[in-house]
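Removed from the display is one protein chain of the complex; every other protein chain stays in position.
In this document, chain identifiers A, B and C correspond to the written order of the chains, with residue numbering beginning at 1 in each.
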Amino acid sequence: MVIVTKPDATSAQIDAIVKRIEGVGLEAQISTGEQRTVIGVIGDKTLLGDIPMESMSGVEKTMAITAPYKLACRQFRADPTVIAVNGTKIGGRKLAVMAGPCAVESTEQIVTIAQQVKKAGAEFIRGGAFKPRTGPYSFQGFGEEALKMLVAAKQETGLGIVTEVMTPNEVELVGEHTDIFQLGTRNMTNFYLLREVGRSKKPVILKRGMSATFEEWLLAAEYILSEGNPDVILCERGIRTFETHTRNTLDLNAVPVIHHLSHLPIVVDPSHGTGIRGLVSDMTKASVAAGADGLLLEVHHDPDNSMTGDGAQSLFPDQFQKLMQELKPIAIAVGREI
Amino acid sequence: MVIVTKPDATSAQIDAIVKRIEGVGLEAQISTGEQRTVIGVIGDKTLLGDIPMESMSGVEKTMAITAPYKLACRQFRADPTVIAVNGTKIGGRKLAVMAGPCAVESTEQIVTIAQQVKKAGAEFIRGGAFKPRTGPYSFQGFGEEALKMLVAAKQETGLGIVTEVMTPNEVELVGEHTDIFQLGTRNMTNFYLLREVGRSKKPVILKRGMSATFEEWLLAAEYILSEGNPDVILCERGIRTFETHTRNTLDLNAVPVIHHLSHLPIVVDPSHGTGIRGLVSDMTKASVAAGADGLLLEVHHDPDNSMTGDGAQSLFPDQFQKLMQELKPIAIAVGREI
Amino acid sequence: MVIVTKPDATSAQIDAIVKRIEGVGLEAQISTGEQRTVIGVIGDKTLLGDIPMESMSGVEKTMAITAPYKLACRQFRADPTVIAVNGTKIGGRKLAVMAGPCAVESTEQIVTIAQQVKKAGAEFIRGGAFKPRTGPYSFQGFGEEALKMLVAAKQETGLGIVTEVMTPNEVELVGEHTDIFQLGTRNMTNFYLLREVGRSKKPVILKRGMSATFEEWLLAAEYILSEGNPDVILCERGIRTFETHTRNTLDLNAVPVIHHLSHLPIVVDPSHGTGIRGLVSDMTKASVAAGADGLLLEVHHDPDNSMTGDGAQSLFPDQFQKLMQELKPIAIAVGREI
Partner (left out) sequence: MVIVTKPDATSAQIDAIVKRIEGVGLEAQISTGEQRTVIGVIGDKTLLGDIPMESMSGVEKTMAITAPYKLACRQFRADPTVIAVNGTKIGGRKLAVMAGPCAVESTEQIVTIAQQVKKAGAEFIRGGAFKPRTGPYSFQGFGEEALKMLVAAKQETGLGIVTEVMTPNEVELVGEHTDIFQLGTRNMTNFYLLREVGRSKKPVILKRGMSATFEEWLLAAEYILSEGNPDVILCERGIRTFETHTRNTLDLNAVPVIHHLSHLPIVVDPSHGTGIRGLVSDMTKASVAAGADGLLLEVHHDPDNSMTGDGAQSLFPDQFQKLMQELKPIAIAVGREI
C-alpha cells in the first residue's frame, strides 16, 4: 500500500500514520516530495487488517499495490482451476457448453430442448426455476416444480443441470437438484448468498454484476472461495453501458483479463450479453476466439410463446446446431476443442 | 404499449401479434407506415400480464407508455406519502435528519455521537450493525451486539434508530430493535429481501442501486409496496460514474424527478454521495435546495480511529452542528423547515 | 509520480527505470516489497517531460501524485479568479446570470427575450448562432446573421453576449460580436479550438465534456490558459449516465470539487443538465446552494415554435422571473447575492 498525504498534512499527522503502520509490525518507508509525503507500507498487508488508513487525518489517498482477493488471485495458484462435474470438466481444453431456455416452462418444453441441445453437443441444460425480475408483477419462475422438470430432462439426456439460486434459504433445495449453482448479475453483491453457496459442495457460476469492475467481481468470488468452495466459474454476461440498441454490452475483454488476474475459469453468455438473436452467433464466435472456457446460450424451440421477454435473444435449435459446427475450427485455432 | 415491427415483418406475424392482443380483451390499433407497422395496445395493459410481446416474431421493439410501477406512481396517490415514526414525520414540511457513524463500534461511541447529533437537531441516530463489504476480509459489523448499542443510544436520547438489514433471515431480528430498516445500494435488487421488509410493519429506507435507473429504483420500491408495506423512503446516495475523484456522484436530479414520478418521500445521503468530508456541507445544502425530504449524514467524533474507511467522509460533530444552522434559511427558502 | 513494477520485473528493468529518472536530474526512491518494487520520483516532475514511464518494460502502473494541470490548479493561485466583462464580474460575490434561447431565431425573438431576462435580473443574453447538432440534417443556426441579432439585443438592453464558437476559423468572426465565447460539450477535446480561443482576449465558458472527468476538464482549461488567456469559466452542463428519463444528469458535485481543485469560476447550466422544464427551477436552486458562481439558463417566450428541440427545457419568461426571486434567499444563505 502507498499512502499519499495532503499538501497541508502536519508532521504530527504523518507521525500518527507511521506509528499506526509500525504498530502492527509493518515497515513505513517515507518519501518526502516537494508538496506531499508518500509513505510506502512494506510487509504483509493483512497485518493492517481492517484499519482504514484512508480515514486518518492528513491522508489524501491510498493506493493498493497487491490485489485484495487472495484465493482468486493468479499468484495463489499457478495452474488454471479445472472443475469436474457430471462426468465433464470445466476449465480444461474442452469448452463447456451450457444451453437451454431462459425459464423452465414445462416438462415437455425442457425435455425437448435438452434433447436438441444435447444432439448439437451441449453438456449442460440450463433453465430458470427461480427468476429474478426487475418488477414484482412479472413471471418469477415455477420454483421447485421447475427443478423437478430439470431433473426429468437430466434423466432423459444425461446432461448436467445449471440453474439459478436467489437467496440463502433456497441453497439447500436448489442444491438437491442442480449440478451447478448459477448466481445472477443482480446477486453478485448478495454477500450472504455468496457465503452460503461457499459452504456448499457444488460448483458455482458467478455472473458479473452489470456495472461491476473486475476487482469487485473477483472479490465476490473470494467470498465463495473463502468459505471453502474452490469451484467458482466466472461468467461474463454483458455490462451496462450507454448503448440502448443492445440489451447489454458483452465485454469480451473480461476473458483475457480474468485469465491474467485469476486461475478461475470464465465462461461467456452472449445471449444476455447482446439480447438480440441476430447478434448471438457472431459474439459466440468472438467469445471462443478470445479464449473463453465455456458458453452459456439460450435456446428455445418456440420463443413466440416463451414466458419471458428473453425469447428475443434465444437461438432456435437449428441455429444452435449450426453454430456449434461453426465454432469447431475457431476452437481449434486457439488450442481448444468443442 | 406501442409495438414496432421489423421492416420485413410478414402479415402473418402482424396478425399473430394482433391476435394475441385481442385474445386478452385489449384493442390493437394499427398504423401502417411505409416501412414498418406500429401497433398501439389500448386498454388495461395488465391484462397482457406476463405475455412478452417483445419475444414474438416480427417485433423489432416495444415501448411502454405507462409506468410499470403502479403503487409507487404519482398517479396512484395524489398526496405525498407522510410516514409517522418515533413521534416524528417523514415526508412532511419538516426535514428528517438522520445522522451517526458508518458503523456502530461501541456503546460509548454510539451514545456519544447520538447525544451530539441530537443536540444539533437530528431526529434519528444511524449506524451500521450489519455492514455490506465488497470483500470478505473487511470488518462486517458487530451484528446483534451493535443493535443493542443502538437501543442504548435511543434510550439515552430518544432518537429513532435507522440501521441496515442485509438478508431476509435477519429482518425479524433487526426489526425488534430498529425504527426504520435501511436497505443498501447493493441490495436494491435483492428481491427476497425487498419482499420480506414489505411484509414487516416498519418503514424502509431504500437506497438507490449504484447504477440503477429511476424506473428500476421505483420497481424495487414496488416490491415492498406490493407486499403491503406503504412506508417506503427512497434514498439517493450517489451513482457510479467515470469520475474517480469522488467516491460516487451524488445525483440530485433524483429529488425533483422522484417527486414528479412518485408520491414517496426521498432523502439524500451526501456522505456516501461524495465520500469526501470537505464536499459534504455544500452538497447537503444543495440537497435541501433541490427539495429533499430529509438527510442521511455520517457524523463521527473520532474518524481517525473509526473501523471503516468511511471515516474520510464523516463530519465532525461541530461541523454537523454548524451545517444544521446553515441549512435553516435554505429550508425556509424552499418552503420547508429543519 | 510513483511507479509500481510487475511481480516479475527483472533487476535490469528496474535499473533501466531508475537510470531514466536519474538521467533527467530527478531522484528515485526505491521501496522493495515482497512481490513488487515501488519507485518514487522526487523532484520537479516536468523534468521527465514527455518520457512515458508507463511504456517501459517491467512497469505495471504509474500513479500521479500531483495534478497534471498547473495553471488551472488551486496551488497556482490562492485567490479565486474574478473576470471582468461588460461592466460586471464573474467569480465574485454576485452570481452571473446568463439567460436566453437555445438558438437565435430572429431579431424580434432575441430582443424580446433579452428585454424579459434583463428585467428579471440577468446580465448576459445567451443564444446560439452556430449550433452543434448530432446529425447533419438538423438546423445548424443562422451563423453570422444571428451574431448581428445578438448585437441588436445587446444594443437594446446593455446585456453582455454569450455565444458558441465551434471551429478555430470562426473565432475571429464570433469574437467581433460576442463578449464571452462558449465552447460546447462536444468541443471540450477540440484542442485546436481550445488553443485558438486561448490566443484571444475574451473570456471563455468551457462546458464539460459529457463523459469527461474533472481532470480532463481542467486539462482542457489548461490548453486555453497555457496560450495566455486567463479568463476561463467552467460550466457544468450535465453528464451522460444510464438514466434516460432526463436528457443528462446534472452533476452538482462538480461545483465544490472544482472550487477545491481550481481557482477558476464555475457556472451551472440546469437547462441542458436536465432537459426538462419542470426540473429546472429545483436544480437551479440546488446549483446556487452548492456554491455555483453563475447560471446559464434557457428562456424562451414561445417554445412551441422554437427551432430546436431544446424548447422542452426552456423556462417561460415569467417562470424565470419567479425563479430569480426565489434564488435570492438561497444566495444570501451561502454568502452570495443575485
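Note that in this section contacts are C-beta pairs under 8 Å (C-beta built on N, C-alpha and C of every residue); 3 or more make two chains touch, one makes a residue touch a chain.
The structure displayed is predicted, hence computed values, not measured ones.
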(message) Using the touch definition from the top, which of C:31, C:112, C:306 or C:321 touches the missing chain?
(response) C:306
(request) Please give every residue of chain B in contact with the chain that is not shown. (result) 2, 4, 7, 29, 31-36, 38, 40, 42-44, 63, 65-66, 75, 240, 242, 244
(request) Touching the hidden chain in the full complex, which residues of chain C are there? Just list them. (result) 16, 46, 50, 52, 54-57, 59, 68-69, 132-139, 166-169, 186-187, 189-192, 195, 210-211, 216, 219, 222-223, 226, 240, 303-304, 306-312, 314
(message) On chain A, where is the contact patch with the chain that was removed from view?
(response) 211, 213-215, 239, 241-246, 249-253, 255-257, 260-261, 273-274, 278-279, 282-283, 285-291, 326, 329-330, 332-334
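To be clear about the criterion, only the chains that are shown with their structure count from here on.
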(request) Report the most central chain, judged by the distance from each chain's C-alpha mean to the global C-alpha mean. (result) B
(request) Any chance you could list the residues of chain B touching two or more other chains? (result) 211
